[in-house]
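Report on one structure; see the data block that follows.
Heads up, this is only part of the complex; the chains shown haven't been moved.
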Amino acid sequence: MIQIQDIVKTFSTKGEDIHAVRGANLEIQDGEIFGIIGYSGAGKSTLVRIINQLEKQSSGKVIIDGEEIEKFSSSQLRKKRQKIGMIFQHFNLLWSRTVEKNIEFPLEIAGVSKEERKERVQKLIRLVGLEGRENAYPSELSGGQKQRVGIARALANNPSILLCDEATSALDPETTDSILELLDRINREYNITMIIITHQMEVVQKLCHKVAVMSDGKVVEEGTVKDIFEHPQNEVTKRFVQTVEGKNIEVIKKELKKLYPYGQVMRLGFTGDISNKAIIADVIRKTTLPVSIVNSNITHSQIGPMGVIYAHVSDGSEAEYREFSDLLEKEGVKVDIL
Amino acid sequence: MNQLLEQINVDQMIIALNETLFMTFTSLALSVVFGLIIGVLLFSTQSEGLYKNKILNAGTDFIINVLRAIPFIIILILVIPFTKMLVGTMLGAKAAIPSLVIAATPFYARLAVIAFTEVDKGTIEASKAMGASRFEIITKVLIPEALPALVSGICVTGISLVGYTAMAGAIGAGGLGNLAYLYGFARRDNVVLFSSTVLVIIIVFVIQGIGDYIVKRIDKR
Amino acid sequence: TSKPAPEATPTSTEPTTGETTKLKVSATLDPHAKILEFAKPILAEKGIDLEITVLDDYYIFNKALNDGEVDANYFQHVPFFEGEVEANGYKIVNAAGIHIEPFGFYSKTVKSVDDIKDGATVIISNSVADHGRILSILAKAGVITLADGVDAQNATTKDIKENPKNLVFQEVKPELLTTVFEQGEGDLVAINGNYAIQAGLNPTTDAVILEQADATNPYVNIVAVQEGKENDPAIKTLIEVLKSDEVKQFILDTYSDGSVIPAE
């Protein structure tokens, strides 16, 4: 278990103090895939860097498996770090080493035997799809290829904790998917705890069990992915959850209002458990309204299909709209009439 | 030209060449090793460093500055007792080595620090995150990543050493620089002056050429 | 680390049979090493293998000799030798005086002592060991006077009592004196005999002021050896050869202008 308690981090720059993290608290269970989302500059990278002490906190504690990590001796810290893989936002590859040698690096440090290293590296290269580029230097790689080297390197030493700082930002969707599946698989197989900073809400949806939302250096909300997506409390969380629907709700509202000035647009929110039923079909059959789906985003998440549908009813009376909406709400769908 | 060649005392040239090569490369090798160690020490003990240690840092810095401050000719003489202990004599090319090393080591140490400073902090961080020991960070990250600048630094030091060997003539170390000055210039023997200078130039070219070639090969940025 | 013969020896002879004794002698290049090179084959005939070490820093010589790195050195004059012995307590002795290199004052503008202008610049060797000697010559020529009680041999520019012509002294490395002269720097340049000829100067005719190379001149260049070694047969042979007529003739021939004069 990783416990983050009252972490504060202030950078002193010549002009002023930058409060990157202002008292963050989190608890991450073993084997959990824990997502961290938040605006650019919210303090996500800083917080994660404090977990493995790349950055010393200004105050607060990080406790891993009951031990306060800042109290570790430097050799204890090293041992611990060998079991914490990290994927960096800026890759941080060694330019003087080839792809192969970069991936081998953590294994050298952990004192793995030469043959085993060779073998593991080969496997990892296949896993991230870099066959044939083993002997390329980082400067000869594309952005996504570099990121994949970073991923392979972080996984090399079979870490028990994996810290990912935007691990798939430079990857195309298909490669991203395969990496996410890989992460999901190793999480299941080896019970690795993962902390995943991401800007891609799909990543949260597809991969994470829990998620924390950071804003302005604080954890403003935290919970299971289901909870967060179903009942976002904080304004920031709401906005992020809405982006799963493709766009900011306000923007969508405005756009849809402009596109469909007639009739009525409704937002139907589905959360995991219920969308499995044929609710929409039932309700449609109970009414006669001309309902069309103008925007939707429903995905299978760790807790079942969930998401949102924007329905446009092109014609009908206020009473009919209300009836339609009531029927849906009775079935557990959250309806907003825009 | 042919006539010029005939006038050259070939044996004398070869001996002087050997002396210069011996002095330059022996002291270069030693200076690079010591300089690298001291450079690592200086770099890693500084305030943001791996082994952050103000006193050690200030101490090393002090010693380096003092050594760099003392004129070479005085170093030559000051280290005589030490030289005698080490090589058994205070005269000759061998005896010049300690002074040359003492002069070049702090110099290379400074160049090494400059090279280390240019290493991307991100890569050092990444290796910390992997649990690398400080020794591993130095040997597996800092030095390999700084290698092009370190190699270029070796060239600069090597060529400076060629210059210093000329001064080592003071203790009978011989060498081409001394030959050029004493036999060539002071005796107004232009053949000696010219031919020994040409040899020195060739040595300088070889050092720089090899260095440039290596840097080009290892610089994979 | 011995210096090879800088110039082909005039009479190369095959090595003698029988015992050869090795003799290490350190010297400055000119004229000492040159003279030794000439003596080398002669010594070889007498069973002495002479090894010459050319050095360039005056302060190394006597230390090396005292420490037994060499058997003898040949580069210095008596006052310098005495100063070194006194200061460092070296256990070395003067084995014999070999030659004198009379200092001369040369000028491109001045023909005689009387022509020396007020405020003239005198360029001298930066080797402090030469200063007393240079100043004594000037004092003898009546250009300056030295303070009473100052040992003329150890005098420095600070010991000048009267300097009616307000001479300004400027120091340069000895090897550069001739270059300085050629470049027309300064009004007077004090040049050591052996360097003077390299500039095509003839001390006897060209010097404005020339050091007197008589028996009273203490600046005779000596061979110094470790204490107790002065009667060593090999050393004795060395001295003998250096003082032989053959060598004297060589010196006179090589330095026909009087820049190096064999000592009596």
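Letters A, B and C mark the chains in the order given here, with residues in each chain numbered from 1 onward.
Criterion: a contact is a pair of C-beta atoms (placed from the backbone, for glycine too) under 8 Å apart; a residue touches a chain by one contact, two chains touch by 3 or more.
On a predicted model such as this, the values are computed, not experimentally measured, just so you know.
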Displayed chains are single representatives; whole-complex counts: A x2, B x2, C x1
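In this text, only the chains that are shown with their structure count from here on.
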Topology of the chain contact graph, where touching chains are joined (line, ring, star, complete, other): line
Chain whose averaged C-alpha position falls nearest the assembly-wide average: B
Centroid spacing, where centroids are CA-atom means, of subunit A and subunit C in whole angstrom: 88
Distance from the mean Cα position of subunit C to that of subunit B, given in whole angstrom: 36
Whole-Å separation of chain centres (CA-atom averages), subunit A against subunit B: 53
Multi-partner residues of subunit A (at least 2 other chains): none
Residues within subunit C bordering two or more other chains: none
Residues of subunit B defined as touching subunit A within the complex: 120, 122-123, 125-134, 136, 140-141, 144-145, 147, 218, 220-221
Complex interface listing, subunit B residues touching subunit C: 9, 11-12, 15, 19, 73, 76-77, 80, 84, 89-95, 169-174, 178, 181-183, 185-188
Residue numbers on subunit A that touch subunit B, as the complex places them: 52, 54, 74-75, 77-84, 86, 88, 90, 92-97, 105-106, 108-110, 137-139, 153, 157
